[in-house]
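In this view, the complex is presented without one of its protein chains, the others remaining in place.
Letters A, B and C name the chains as they come in the text, with residue numbers starting at 1 for each one.
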Amino acid sequence: MSSFYGENLKLSIFGQSHGPAIGMTLDGIPAGLSVDFDKLQSFMALRAPGQHSYSTPRKEADVPEFLSGIVDGCTCGSPIAAIIRNTNTRSGDYNNLRDCPRPGHADYTAQVKYGGFQDAAGGGHFSGRLTAPLCIAGGMCKQWLENMGIRIAAHILQIGSVSDLSFNAVKPQIYDIGLNFPVLDDTVAKLMQEEISHVWQAKDSIGGSIECAITGLPAGLGEPMFGGVENRIAQIIYGIPAVKGLWFGDGIRAPEARGSAYNDAYTIHNGQVTTLTNHNGGILGGITNGMPVVFTAAIKPTPSIGQSQQTVNLKTGEITTVEVKGRHDPCIVPRAVPVIEAAAAIAVYDMILGNSSVQKRG
Amino acid sequence: MSSFYGENLKLSIFGQSHGPAIGMTLDGIPAGLSVDFDKLQSFMALRAPGQHSYSTPRKEADVPEFLSGIVDGCTCGSPIAAIIRNTNTRSGDYNNLRDCPRPGHADYTAQVKYGGFQDAAGGGHFSGRLTAPLCIAGGMCKQWLENMGIRIAAHILQIGSVSDLSFNAVKPQIYDIGLNFPVLDDTVAKLMQEEISHVWQAKDSIGGSIECAITGLPAGLGEPMFGGVENRIAQIIYGIPAVKGLWFGDGIRAPEARGSAYNDAYTIHNGQVTTLTNHNGGILGGITNGMPVVFTAAIKPTPSIGQSQQTVNLKTGEITTVEVKGRHDPCIVPRAVPVIEAAAAIAVYDMILGNSSVQKRG
Amino acid sequence: MSSFYGENLKLSIFGQSHGPAIGMTLDGIPAGLSVDFDKLQSFMALRAPGQHSYSTPRKEADVPEFLSGIVDGCTCGSPIAAIIRNTNTRSGDYNNLRDCPRPGHADYTAQVKYGGFQDAAGGGHFSGRLTAPLCIAGGMCKQWLENMGIRIAAHILQIGSVSDLSFNAVKPQIYDIGLNFPVLDDTVAKLMQEEISHVWQAKDSIGGSIECAITGLPAGLGEPMFGGVENRIAQIIYGIPAVKGLWFGDGIRAPEARGSAYNDAYTIHNGQVTTLTNHNGGILGGITNGMPVVFTAAIKPTPSIGQSQQTVNLKTGEITTVEVKGRHDPCIVPRAVPVIEAAAAIAVYDMILGNSSVQKRG
Partner (left out) sequence: MSSFYGENLKLSIFGQSHGPAIGMTLDGIPAGLSVDFDKLQSFMALRAPGQHSYSTPRKEADVPEFLSGIVDGCTCGSPIAAIIRNTNTRSGDYNNLRDCPRPGHADYTAQVKYGGFQDAAGGGHFSGRLTAPLCIAGGMCKQWLENMGIRIAAHILQIGSVSDLSFNAVKPQIYDIGLNFPVLDDTVAKLMQEEISHVWQAKDSIGGSIECAITGLPAGLGEPMFGGVENRIAQIIYGIPAVKGLWFGDGIRAPEARGSAYNDAYTIHNGQVTTLTNHNGGILGGITNGMPVVFTAAIKPTPSIGQSQQTVNLKTGEITTVEVKGRHDPCIVPRAVPVIEAAAAIAVYDMILGNSSVQKRG
């Protein structure tokens, strides 16, 4: 399946960037859960465009309208549906891109797959704009998890040459992520912003990585083999445009590691089995061990850049160039932080729903 | 779900390391496909233990017995089932591990999840031995893909401090992987083997990474969002024990990359649209662009090491130590190469089955 | 899983009877299929209320608004979403029904399942109104099937004591269903309408049955065991409120039949293998044999009746009575005919999508 996710909950994402509306349906949610709409709106604002001088100036309100599933502020047990109207649709901008695909975008693959019938305007269904409905679903799941004592926090780990501290460098109890710029070490915020400004001035873009931690999870969540915590987080995280890598714990350093150092030794603390380190990112055999689940997603540079790029005119077969017009984010990473949290929240809440012993904690 | 995989084909893996048998069922395969059993056996031999001086000496024949789905060497359209009997089961070795979980293994998480009812012997369902039935299914899918002109080739990219060339450094036409030791650059084979010998003598283990390329894929395979090629490969690759990281193309370098360098410019060659580079690993928007699909899996060091490690006695709550008895692979990476290929083959064949336009090429 | 259907296409239905809107998302549809909106509107009008003197007078426009998935009248490959705003919501009517469940409705079961958080107004998600989005999806699938030469036609087989001819009594070539009242034998139309008027005057309701035929299907569609044509039609047909029975071909008479009479003997006609009779309803071993697929759904009487009925006050535990206010259809069967067709169209189109050899016919 394509735009569907979930084993116990069922999430469906729909819409094209410049169509009438984008939205989501979310089925399988228990009745009687409250939704804090103000909190949801604040969460969604974190991914909204137009927040920085260099960011795309499209001012989309992104206020979801709930069509079903919520009555008097509580889930009623039937599918939740919410939409966001697209108000700023300028399809004329994109007409020539159907013939001359932009490098790094899905223009060419969509053209091949859909035979020219795809909605090319604004990237259509492939647009990063589709992460807004993901944040509607994920923002609610995040609230419901918090009510169970499960918290999800992501921060920018790297942008270009600038790196933040890793969660492993700080204590889980004090994951203190900056409000204005989501980093653990406030001193790198300015450096990262400078790096972004720099590439922006060069009509270029830059990638980065986001580290996410899920704390408060009980041990025993997840299934062996294809139903493991890694598998299910990976399945949704790779649904976020521009994610090209994903590792759990210190997975990126696993290739040079030795077992004696990589294995997380067990200890006991206040009667609770725990580990001295967390190289495995809280997951062994696909199942949580009670330590924070930690993963990192690698984000490629925004494909839209102001520089001229080589492409092929699909109609004439001639090599030509394309320049991406308009203003685009030179670095999508800051706005992707809540999206990563949203995706993680959906994956975790889905697993929680499949685990009756954990639900009892709720 | 846990030990099931697939949208169009349906793979089920069952068995415990020291139970009567391990096996797989594979449903949804078209009728009339031939299976070359000798070739399958050769493929499975690549992951068999006991091939190297330092490898575990358990000599498992690993000859699958097919129970259904194949008649006169051809698929008959009904589910394929095959099993491998476990002949070398010494469950006595593992009794104390139920109480004192080995660091880095799934002993503790299985104990929490299954409340002590898990089959602890030999790692039970979490054992790397379960990759043998994965290789039965994957070995067949690999053959069927080859008959369509789609080839899957993996090699060791890194073990500890020794690195092989990347596929990006060579031309896709000449993926020439060593037969005795699966590397592109034969000169690193000896260095890697020395690295393994070295950690083995130190009663330690070491991780590594495996790079895999899928060539011959048409453009247009995969679905947007959660059904993308990355998502579906990730879902199965993370089902292989010890995989802790996964990236596509140059995904690991995406965080420091600039768009002007990372975007793969289009060109045209013999009337075929192609790209000058392949940083995106053959996938844009979750959909193949006709370039080789390339991914790398990071493998953690084998958790079983001869050194004494700290653990907790779950019965008494006391901190204690555990030493893993028996001989174990100090580096699982060489044996994991065919497993990665098998998993990739299953994922790709599943996507092919869902794409009627591609099937016509078959 | 609950409000989702499909193996290859993915249908999601959402909304409550008196909420802001009802709707559907439909994913997995190939790009480039045209939709005739006028034809779709005409199809949806067949289930609209307020068509008969005795029918519920709520005049719902039921004009779907398409939010995504269709560009310039053609599918674009991304999920199709459409909604219908609810304009006639009178939630005040239903407040007391939360405490005193109406017999035959889902009031009580929803109360138990959702703990009082369900949207009780108008039956909420259980309302027959939710068949409107089913008709959006099914109406489109029906059009796409017709373009392949596959036709779906349903008629009222029985209402109370009045029965229409069965499809088996006429030749498949001349399925000639009345436009004003969907019966094969026009002479029974008036009798059925009289039966409905009669029970309506008695403040009662009446059930019926609907027979549906799918012609033009190739042999070889469907899968053995749980993926059979019967299984998949049953799974969606039982999603229509009030359906309490379903049989294929002469299934209802199978218990008294003998094999010598029930087996459909093969013959050959214009080089095409066919059967002399169609007792098996076009399906053997779950797979189509090229004859029309014929099934009959039994519809229970509308639970809403003007008579006083015994119920229990769930708050006080006392036995009491309830009278269903407002005007309700005394017989839902005529309006259910397009709904049965819609459900059949969705099931068949889903199977077609999974069968590449059949798609080539399209």
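In this section, contacts are C-beta pairs under 8 Å (C-beta built on N, C-alpha and C of every residue); 3 or more make two chains touch, one makes a residue touch a chain.
Since we're looking at a predicted model, the values are computed, not measured.
Touching the hidden chain in the complete assembly: which of C:Cys74, C:Met148 or C:Leu284 does that?
C:Leu284
Among C:His18, C:Arg85, C:His125 or C:His155, which residue is in contact with the omitted chain in the full complex?
Reading the full complex, the residue touching the unseen chain is C:His125.
Just to verify: which one of C:Pro64, C:Gly122, C:Gly228 or C:Pro292 makes contact with the chain not shown?
C:Gly228
Provide the residue numbers of chain C that touch the chain removed from this figure.
1-5, 7, 13, 101, 103-106, 108-110, 112-113, 125-126, 130, 157-161, 199, 204-209, 219-220, 222-228, 230-232, 234-236, 238-239, 241, 243-252, 254-260, 262-268, 271, 273, 275-276, 279-281, 283-290, 298-305, 307, 309-312, 314, 317-319
For chain B, which positions touch the chain that isn't shown here?
Missing-chain contacts on chain B: residues 1-4, 10, 12-16, 19-23, 25, 27-28, 31-32, 65-69, 71, 74-81, 83, 110, 113-115, 117-119, 124-125.
Everything below uses one rule, namely that only the chains that are shown with their structure count from here on.
Going by the contact definition above, tell me which chain pair has the most C-beta pairs touching.
Chains joined by the most C-beta contact pairs: A-B.
Do chain A and chain B, two copies of one chain sequence, contact each other through the same residue numbers, with over half in common, or through different ones?
same
What angle of turn lays chain B on top of chain C when you fit their CA atoms, given in steps of 5 degrees?
180
Report, in whole Å, the distance between the mean C-alpha point of chain B and the mean C-alpha point of chain C.
Averaging C-alpha atoms per chain gives centres 46 Å apart.
Where in chain B do residues touch at least two different other chains?
Residue numbers touching two or more other chains: 224.
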